[in-house]
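Of the protein chains in this complex, all but one are displayed in their positions.
Should a chain be cited, it is by its letter among A, B and C, assigned in written order, with residues numbered from 1 in that chain.
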Amino acid sequence: MIVGTQKPLEEIWDMIKGFRKVLVLGCNTCVAICHAGGGKEAEILASLLRMKASLSGVETTVRHAAIERQCESEFFEPVMDEVRASDVVLSLACGVGVNFLADKAGDIPAFPGIDTAFFGAVEKAGIFKELCAGCGGCILHLTGGICPVARCSKSIMNGPCGGTSDGKCEISRDVDCAWYLIVERMKKLGTLEKLFEIQPPKDWSTGLYGGPRKVVLEHITAPEPPEKGKESQGGM
Amino acid sequence: MNKVPSKKKGSVLVVGGGIGGMQAALDLADSGFRVHMVQRDPSIGGTMVMLDKTFPTGDCSMCMISPKMVEVGRHLNIDIHSPAEVVSVEGGPGDFSVRVRVAPRYVDPDKCTGCGDCEAKCPKKVSSEFEQGLGVRKAIYSLFPQAVPNTRAIDRKNCLYFMKGRCRICEKTCKAGAINFQDEGKELELNVGAIILCPGLDRYDARARGEFGLGRWKNVVTSVQFERILSASGPYKGEVKRPSDGKHPKKVAWIQCVGSRDPHNANPWCSSVCCMYATKQAIIAREHDSEIEQTIFYMEMRAFGKDFDKYVERAKNDYGVRYQRAMISVIREDPATGDLLLRYAAEDGKLVDETFGMVVLSVGLEPHRDAVEFAGTFGIETNSYRFAKTSSIEPVRTTRDGIFVTGTYQGPKDIPETVMQGSAVAGEVMALLGEARGTETITKEFPPERDLTGEEPRTGVFVCHCGINIASTVQVEKVVEAVKDLPGVVYATDTLYACSQDSQEMLKKIVREKNLNRVVVASCTPRTHELLFQETIRDAGMNKYLFDLADIREQCSWCHMGQKEAATKKAIRIVGMAIAKANLLEPLKSDAVGVTPVALVVGGGVAGMTAALSLADQGFRVSLVEKEKELGGLLRNLRHTLEGDDVREFLKGKIDEVRAHERIKVYNDAEVAKTGGFVGNFETTLTTGDVIKHGAVILATGGMEYQPDEYLYNDSDRVITQRELEGRIASGKSPGTGECYVMIQCVGSREEPNQYCSRICCQDAIKNAIALKERNPDAQVLILYRDIRTYGLREDYYRRARDLGVLFVRYEIDNKPLVESLDNRLRIRTWDYMLNRELTMDADWLVLSTGLRPHPTTGKTGEMFKAARNPDGYFLEAHVKLRPVDFPGEGIFVAGLAHAPKNLDETISQALAAAGRAGTVLSRKSLTVSGIVAKHNRDLCMSCLSCVRVCPFDSPYIDEEGRVAHNEIKCHGCGICAGICPAKAFQVNSFRDDQILAMIDAAMAEGKK
Amino acid sequence: MKSGSNLEKVLEGGHFAVTAEVGPPKGTSASVVQKKGDILKSCCDALNVTDNQTAIVRMSSLSGCVILKGMGLDPVMQMVVRDRNRIAIQSDILGAVALGIRNVLCLSGDHQKFGNHPTAKNVYDIDSIQLVKTLKTMRDEKKFLCGENISGEVPLFIGAVENPFADPFEFRVIRLGKKVQAGADFIQTQAVYDVDKFAGWMKMVRDRGLDKQVHILAGVIPIKSVGMARYMRDNVSGVSVPDEIVTRLEDAKDVKEEGVKITLEIIDRLKDIDGIHGVHVMAVAWEDIVPVIAERAGLLPRPIL
Partner (left out) sequence: MKPQSEQREAPSIEKPHGIPDGWEPNILAFACHYCAFAAADLAGVMRLSYPASVKVLRLPCTGKLDYIHILHAFERGADGVFVAG
């Protein structure tokens, strides 16, 4: 899932303090699961902003709402009146949702309430960790299912570098060395010899560095409108 | 099965109302028996209520025991007779007649509301027994604020009226008219099927040891006095102060073994608890006062219990407690300062003088002073120390059939073991009286519930004066006036005592007359009175959850005395909050689920077999699962107990009994493969393919003996374990003529990574040492130890070993003995701390006292039943003090070595306890679920699993569709799920978000004028 | 000869090589580099110029190399893959060769987190092994990474580093093998203090025959103070400083002298290990000790080839 963390209140306040009618809009999917931007957090943030406004002597109304997913057009319908009645919408969705909302919100600004962090998983309650970088060219079959792109701080393909110590990365004792894990895991799988080969430089063009990406599923995309007269001829 | 009318009585007498007696009473009353509790003091509670905190978790003692006391006090099937004593006992198992003398209380419990006005007004001050003389009480009093029953009692010896014929102020004060100076007490004749003795303990009177100056030097206090000093509700409100001048002592000393382990001047036994309570007190003292320097003078650190060694390590490392191994010969006071000068012999033998601001005497435990007469009344034998006589294989049976014993009357012990024995005697009684279950219990009948669907709230408010308790501070009429027009309120009134019988009737009448559908009572705390009022409105045909209690006494009038205006304003807010909530309350159903009256016992060792037999005797079918071909477990390796009981004989008898029992089915070569379900309704599949449906499970997966690799064990045939030595002694191979045996203790125990005491090894070594010496006095036996931990009455054998000439030499962990092999002998070198030099011995045999480990299957089994384990791998009980055989998940219990290392008698006690606890589940036709549970809204739920991860009771789970679902049967209504749920998919009944928000609004609203 | 550099000649000639490290300044002064070059020129066969070491911005390695080259010294250009993508790397290599640089040492580079721009974006387009292979392809096949041809020769003596003390120990030799396979001509190792462990590693290296395929120079860092020893022991990942070294320094009257003695003892033992073809002395901010060490270790004079 997409993991995010809420921005500091001061930063949010700086974004919205000039606006009189604020809508805090939560997204009840990934960011709700990581306790950063669901309906519950929207309600909490709205309350905090109301108090912040009051303490700053600014007359501001702050309302809150949430929808299932801010990355689907249809889900916005029930809140669009609220959106249009606002001076600014503070979206607690991931960056995807904020972009999407900006497209829909016309002349109403859409601001981010959270920092979208990474694709990750719950390690245990309250701890989320990054496991995939969305590079568009998966090589997990070569690395024991452990991703060096996302989990090695240098994203190297022929690790581990000389900075590893006691299985930890040089950047912090709290970070596991991904390559240490890869070697240990492949030992266990009996496939260590796969690591003897030199991995060639990675093709990064499938990732962020290749420009904005798009996936098109032709079997699902709406076909061109059929010619008139043929519409109801399908057997029922 | 046709139920043959039983000749056995379905009621039980519990003599003593301490924590052990309470546990036995609750277990029995919860499983279909009627209980008479006879308590000598005017309140139940015993010793535990006097304690501040408990080791090793630091939990507040009163907070733990108080709800239990309330439960006992309110239980429909427990009658408390107090202050009372048993006069005579006739008859036998299944049918005893008992005469009980109830002493006069001079206060009529039927009329008394417990308001305490009389006590406040009583002019006579008396030194308080409860505060150990550090505080005062009145002549009419309750033992302590949370007393149960909370009916006051007049202390005739100190009452001015009884002494001088005038006063009677209490009588004039009592608006309920409960004072009765003519009370003569009464005598009761009870017919019971079994008797449980738990009279509790006395503490050694340290004034007998004049050299310590107790009673002479003001700043020398007993450990119980120090408990009261530490207690936030005690005489010093938790401030560590000296009795002489109220100053904070900088240095505090604890002196251990005062009155214990001293056959010449005091009691010969070890009191088992003092090392740990002194450690606890030293820790808490530092928590209360960071300047304090604590020193504990001790002979041997007996931290033998579960996680105790870790606790002592924490005391040393995190709390700066200094442990000084030394005997104090004398204490002298500096009259100018009140400081105390202690003289002791340091380890190098030099005499040292050290000054302390305060000294705590760790006084030992002993049987109640009337223990001998007491035993006579019940016709049971005592041992030479006046404890009830029992054996290691029947640890809770007295010498008279049908009479059982629990707690410190059986021998010195701590709280969890007392509680465990409380459940154990309950288990024994259930087995004895199984057929009479349910024959004498009473149930309450209620009228049908009125259907309230669609009605707007019609709330009635009853504001209590509580005599003058509330009314003297809160202007009750003003409160009524202020709330009567609040939304939803259709009726508001005041009442003198809301809890009195006539008020209850009035309340019911008004509910019907005014057609009320919500009731708010504003009086005292819901913790003691909510159930009472809920029952009353239920009696009036209302759902009991349509009630809220506003606490305007404990949380208002009593803490704002003399501030009428402010208190009244606050009371209005409090009542307003309750009304706001009441308006949003909804009737709740208490669901019930059936119970499969079958037990699964995992593990066929002595724990598993004992539990299985007890449950089968109670009348339940039992499936006993043993992974090996044979039953018996670890005990098969043992021949005799320290006390000399023949273990093989005992074990054979048990196995035969299990095999022959018609209600026990044994599955050998079988393990649990998977399990599911919840209390009352488990379904477990075995590796054999058998599927067992059961209502409760006992995990008795046992332990293992540690296989050493230390001290040349793998290199020399002359290095053996205690178990191997036991075999050699039994077969006559040991001792050979003039042989020398050296034993090393704590092999594989009490050091990282196994920082725990294996508890059995000291006795094992001493048992074998005695056997060697008895067979051949010429044999030399030398035991290298760290601390000899022959706790309780086992101390006798330590003394016997020394008398027989067994030598004991202490070693320290950072200077362990060194062993080298010499042809057919072994050379052992160790540092002798007494002589301050190295000792070298050549031995024929080196015997290693190897500790215990949890059985490797413990982890796997635990995971399946979601039973947590401690860092050492032993099962972690639900609460180390009060729920020693339960798991947080209901219907799952633990017994034996799987829980922690323990001796045979303790394993048997725990197994009986597990059976007793399981009996409380299996004996019910159905289990009622409280209405206060979390409700799960699947439409809102995102299955994020936050609830699944945080719930302490495993009630949210992933269902067959792979989504989060909620099992309300397991839910305790704590609401942690609701707190964490990002989708607000959980709401706790009666604590819903809308209700809480409404209460916040009401709390913050300006009160009406 | 692949490159004809002095270092290559010394090593191919079977001599025990000595290299040292020159850290360029956090500024524009060429004289800083020249001064260090002056101190080191008579006691070393080649001088490494570090590349924004520990991710702290300094004068570029290429410039430092050019300055040393101008003094008639043989520079080793260190190149990390942290800051350049494959385009920049190859372009810099072309320029370096054009300016007469012949030795290149390929490294991953310390993570920017440690440096003075911790919020920088790193590159890590290719890793150090891929860099070695890229240089070999450029030299031997005269082709860029993309396969297109390079005009002109690319005479390079390719170096790589290895840390025998990092985890997982047994995989380190395998990884060294990958570097050799990728085309490394010489290896400079992380600083050695635990000679026993290092010897164990070298045995694994010899068992795989790698010592025959590549010149291994053992890294040495003289310790100047007790604090530095403790810091290296406790905080520098992948460096293993035995406690007894710390104790020796703690007990020493003259810590610097003791540090030198320890270094000499280590070099002495390294010389006896089969497959060690030289030492690489990294005297960070203590360059003037290198001639002393070289002298006392009997490594002078340096061969002139």
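In this section, a contact is a pair of C-beta atoms (placed from the backbone, for glycine too) under 8 Å apart; a residue touches a chain by one contact, two chains touch by 3 or more.
Computed from a predicted structure; not experimentally measured.
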| item | value |
| --- | --- |
| Contact set of the excluded chain (shown chains only) | A, B |
| Touching the absent chain when the full complex is considered, from A:Met1, A:Leu48, A:Val175 or A:Ile198 | A:Leu48 |
| Hidden partner interface residues of chain B, rising order | 60, 62-63, 66-67, 145-146, 233, 525-527, 551, 553-561, 563, 566-567, 569-570, 573-574, 577, 932, 950, 973-976, 978-980, 988, 991, 993, 996-997, 999-1001, 1003-1005 |
| For chain A, residues in touch with the removed chain | 28, 39-40, 42-44, 46-48, 50-51, 53-55, 57, 61, 63-68, 75, 78-79, 82 |
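We adopt the following convention: only the chains that are shown with their structure count from here on.
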| item | value |
| --- | --- |
| Geometric centre distance via CA averages, chain B-chain A, whole Å | 50 |
| Inter-chain centre distance, chain B versus chain C - centres from mean C-alpha coordinates, in Å | 68 |
| Centre-of-Cα separation between chain C and chain A, whole angstrom | 41 |
| Chain A residues counted as touching two or more neighbouring chains | none |
| Touching two or more other chains - residues of chain C | none |
| Chain B to chain A touching residues, read off their complex | 942, 944-946, 949-950, 981-984 |
| Complex contact set, residues of chain C against chain A | 82, 86, 108-111, 113-114, 122, 124-130, 133-134, 145, 161-163, 166-168, 171, 174-175, 177-178, 181-182, 190, 237-238 |
| Residues of chain A defined as touching chain C within the complex | 153-168, 170-171, 177, 180, 183-184, 192, 195-196, 198-202, 204 |
